[in-house]
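A single protein chain has been omitted; all remaining protein chains appear in their positions.
Chains here go by letter, A, B and C, matching the order in which they are written, and residues are numbered from 1 within each.
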Amino acid sequence: MPNLQIIPLDYYIIFCSALFAIGVVGVLVKRNALVIFMSIELMLNSANLLLAAFSAYRNDPAGQIFVFFIMVVAAAEVAIGLALLVMIYRSTHTIDINVLNKLKW
Amino acid sequence: MFEYIWLVPLFPLIGFLVIFFNFRRLKGVTAGVLASIMVFIPFVISLFFFFGLMNGAEAKTVELFSWISFNKLSIPFSFLIDRLSGLMLLIVTGVGFLIHVYSIGYMKEDAGFNRFFSYMNLFVFFMLLLVLGSNYLILFIGWEGVGLCSYLLIGFWFKNQEFNNAAKKAFIMNRIGDLGFLLALFMLIHQFGTLNFAEIFSKSSAIPVGTFSITMITLLLFAGAVGKSAQIPLFTWLPDAMAGPTPVSALIHAATMVTAGVYMVARSNLLFVLAPVTLMTISVIGIATALMAGSIALFQNDIKKILAYSTVSQLGLMFVALGSGAFTGAMFHLTTHAFFKALLFLAAGSVIHALHGEQDIRKMGGLKDRIPVTFWLFIIGSLAISGIPPFAGFFSKDMILIGAFHSGYVLWVLSVAAALMTAFYMFRLLFIVFWGKAAVAADPKHPVHESPKSMTIPMSVLAVLSIIGGFIGVPALLGGSDRIQVFLAPLFSSSEAFLKHGAEVSESSEILLMTIPLLLILGVIFLAWSFYVKNRNIEQEEPERSFLGNLLYRKFYVDELYDTIVQKPVAGLSTFFHDTIEVKVIDRFVNQTGNLVVWIGKNIRYMQTGNVGAYLFFMVISIILILVLNLFK
Amino acid sequence: MKAIIALSILAVLNMFFGVRKMKKVLLPLIFIGLIITMILNISDWGKSVHYFNEMFIADNFSIAFSSVLILIGILIFMFANIYYKGVERPLEDIYALILFAIIGGIVMASFGNLILFFVGLETLSISFYVLAGSKKFDIASNEAAMKYFLTGSFATGFLLFGIALVYGVSGSFNLEAINTYILGCNGNVPMIFIAGMLLIFIGMSFKIAAVPFHFWSPDVYTGSPTLITAFMTTAGKVASIAAFYRLITIAFISLHSELTTTLTVIAVLTIIVGNLSAVYQDNLKRMFAYSGVAQSGYLLMALIVLGPKSAGILLFFVLSYVIATITAFAVLMLIREERGTFFIPAFRGLAKNNPVEAFAMAIAMMSLAGIPPLAGFMAKYNLFVLTAEGGYTWLVVVAVIGSMISIYFYFKPILASYFSEGEPQHKIESSVNFKINILVLSILMILLGFLPQVIINLL
Partner (left out) sequence: MIFSKYLFFILSFIAIYAALKVLISKKPMHSVLYLTLTFFAIGGHYILLNAQFLAVVHIIVYAGAIMVLFIYTVMLLNLNIQGEFPKSRLAKFASAIAGGILLFTLIAVFRSYDLKVLADPSLNQIGLVKNLGKILFQDYYLPFELSSILFLAAMVGAVMLGKKDIY
């Protein structure tokens, strides 16, 4: 029996898509590596929320478990990403991704 | 006894491996002797096989191991020994052995002696694989392998950039042909579900004549043959390939590898007769090549280049035979051509050797008395190639001409013209090189000397073969029994039914067909004699003269007549073919294709801008495209 | 499963000895460990064990590809001492990361559930990000790592979103369950599911560097330390294509026909762009990067036509690619060590002074180019036959033309080492051990060319 009171799943999907698109635009629009990382985190988070929503509306815990693993991976990725960022900063003294153009053609 | 067929390719392979891995250690002529033995043993085995086949032994497929098998498709690694491969086996090992022996003397002073012999043995191995393979895949592997060896050997003296370019050109041109071959293989799999000769040919008999797919397959196979056997438009690599050592030219670029195309077409005769369009294409391309290469050869001045163009021309004639359905004629000419062209190349090598590397015939002359053995051998070779009875070339050329006659008078006339050109340029070469005065003063430090025994003996054997080789195919008209026709009949008889012949040639007209070309050839030889012996009319690099001055300089009116009516136009045509068609059109086309690829490569890499932002942007665009195109159809 | 446990123990042991500065122990330890892992891995052959609630499936396919991955590990460590010749440090961290990446790869070849797939993929990727930047004071290496990280985690975002959509519709992460769901739809699969599937495929296309998601690979492979490049091109490709194959054949097999057009277009683009871009490169390392892109295109062909033999052919292709690539990289590393450059002239006169190295390089390049009768030829040949049988003749035509073009650049080092004029460079000293290793690999390439059935019939 559909409960009219609950929030429709569509809302979550649209919200998550919007968040995902904002993340994508952030990656494309920014040159600051740090902000690009943050945008990627946004993308991951939108996927997380989507999974959690699906999981809750299906009454299936697997989705929430996956969210848990995505958080694990995101933490690891951020640790590595920031370490790389520091490394780049040490050699170029900037975090502008446009300076990464030695390798081309 | 055919179970032991795998021994035949095994020996050259062992030879290659042993020499290749010890090529620092082997001293003196050891490598050469070893390599020769490794070709001699297969030759002996092949002889046994051949006599077995002559005595009526059945053709046999010897499966060594299962190689590739899909649910439907299975390709065993197996050898096929039948009369066709038996004949080829004999040519490859026999001529190969003689040339190996010759090379011991020829290459003795070369620093790359051991390397040379390892490549030569590898070549023989691949050639045997090509000949023995019982399916198109093994044939293709041999095909690629001989190409690779030819490439290695053309570029053998790799210090010279020009030689290197020649090697590259040979490689590229062969690749273009191979593309056709490979596509044909896939189409064969698609059509027949197998690559085995026996299965394909048994299945093909059920297919009506002129089907599109068979026509495509045969045209693509022929494209492979065009590349390998140097036909129009892919023939220009062969003259350039003369950059390699002379024995290589003799073995690979005259006797064996370049004839692989002819062999392949003859092997697939049951497919080709199903495609009349292809057969006609083969005839047209063959005769065009024969005429074009022949006319280019008329006025070349490099001894090896002349022989190279001659090879192209003779291969053209073989294709004429194939195209007109005279498969036996093609194989016969292939055999005799292997003998006399190898002989001519080796003799040319001997001349070059005697003159310490000189290849320009204008700087030769009067060698008749100084290197008499080579001289006589050269005469035998020239008579054989020109088709003077009773030398080998007469009979095989006769068979081709009769085959061409069946396809129409025009083809016959053009083939005769090609044969006449052959006689002219061969005797021009002979007369210029051996008659007259020595063009270069004898250098006391490097006297002109006859070649050593290790070189003359193989040549003599080849000369004997060039004399008697034709007797395996003496036509009934001359009281022979045409043994080669009988020998190869099991392979070609079933395709006879598909060929529509013109009117049966009566005995009297056959005599005419035999004698008219012969008389013409004799006339052409006389012409060459009057040009180059009597009047010694050799265009040295001399100052430009006005037309009037020229008229005064050449006192004989007859000469002028010849000059304007015969020589000028022919020479003009010859230059035109060489300078315009070959160099400008074909070479340029090949080079441009290569350049185009490089140009695209050069520019396409700028897509890789080096900017991550751009990469990410491209990715997003592609993702959107993929999503939209897939979801909103 | 056993292989993963053994590798984890090995990695930890390796770090332990590394911290203790016992440099001499490390490589022998890793060799023994990897060989034990290989044996443990193969011991499950034919049993098809399903571990942990269908999480991890050790069927023959996964064991075969895991073995290839372990083999890559053995080969890479074989040549590690050449690359890290003058380094004092025990380098246990780099070795450990290589082992971790192999674990990730094995998981990717054996998963039965998208959660495990994701964890494996990320283990592999994170190790790769770090390894790419492991030459810390080399700006090219930094740049490679950063580019790889940015593009890689971006692609991961799309992959995750795709997984979320697939889960949202089908309600499970289990591959079999997803397939059951698709079958239950009776051909009326919702668009949202297809969108999710496409996003997953886009993520995988990124990992195997297929055009138009290949942009990272030339730069990353050029900038990374050479040994790592050799590792990443091989292990990354093998693991990703295995995962891709598993996804397609188990989860999305019923929707395969929907995908073929997209896959074909991607394969064609990949072959063309990869081969053409490599033509102009004189920097061998970069040339390898582009040619690796082209090879991905051939790999994709195996996913387009799925027959009973396509897994075997994929395995054979991957194996021949791995052996040839690592052999070529080994010689390349040696030359770089001595001559300081990756450019073609460094190969001049190699045949004269270092015949073994030149021979191995020539065999490897010819195998990659697909010259018969070497392994690479048989691999390509079988693949093309498979595709032609499936009716994709024009795809085969493109692939054949592509490999014709590839001969041009693959032959550059052979030409330089055997045929180039000019003064040959001085001799490069190399150990007997190294010579034997590359010779064995060359012989393997020749042997495999004659016995493709042995490998293909395994699966």
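A few points about this structure:
Simple rule for what comes next: a contact is a pair of C-beta atoms (placed from the backbone, for glycine too) under 8 Å apart; a residue touches a chain by one contact, two chains touch by 3 or more.
These numbers were taken from a predicted model, which means no experiment stands behind them.
By the touch rule given at the top, the unshown chain touches A, B, C in the complete complex. Of the options C:119, C:144 or C:204, the residue whose C-beta touches the omitted chain is C:119. As for the chain not pictured, it touches subunit C at residues 4, 8, 11, 15, 51-53, 55-56, 84, 87, 89, 91, 93-94, 96-97, 100-101, 103-104, 107, 113, 115-116, 119-120, 122-123, 126-127, 129-130, 133-137, 168-169, 190-192, 195, 225.
Within the complete assembly, residues 2-3, 5-15, 17-26, 28-32, 34-35, 37-39, 41-42, 45, 48-49, 52-53, 55-62, 64-65, 67-69, 71-80, 82-87, 89, 94-96, 98 of subunit A touch the chain that is not shown. Interface with the hidden chain, as seen from subunit B, comprises residues 613, 617, 620-621, 623-624, 627-628, 631-632.
We take it that only the chains that are shown with their structure count from here on.
Chain contacts here are complete: no pair of chains fails to touch.
Interface comparison, B-C against A-B: more C-beta pairs in contact at B-C. We define each chain's centre as the mean of its Cα atoms; on that basis subunit A and subunit C are separated by 27 Å.
The mean-CA centres of subunit B and subunit C are about 43 angstrom from one another, to the nearest whole unit. Taking the mean of the C-alpha atoms as each chain's centre, subunit A and subunit B sit 66 Å apart. For subunit C, the set of residues touching two or more other chains reads 146-147, 150, 154, 158, 218-219. Counting partner chains per residue, subunit B has residues 605, 608, 610, 612, 616 touching two or more of them. The touching residues of subunit A, counted against subunit B in their complex, run 24, 27-28, 31, 97-98, 100-105.
Note for the complex: subunit A touches subunit C at residues 13, 20, 23-24, 27, 33, 36-37, 40, 43-44, 46-47, 50-51, 54, 58, 60, 62-63, 65-66, 69-70, 73, 76-77, 80-81, 83-85, 87-88, 91-92, 97, 100, 102-104.
Of all residues in subunit C, those touching subunit A in their complex are 114-115, 118-119, 122, 126, 129-130, 133, 136-137, 139-140, 142-147, 149-150, 153-154, 156-158, 160-161, 163-165, 167-168, 171-173, 218-219, 222-223.
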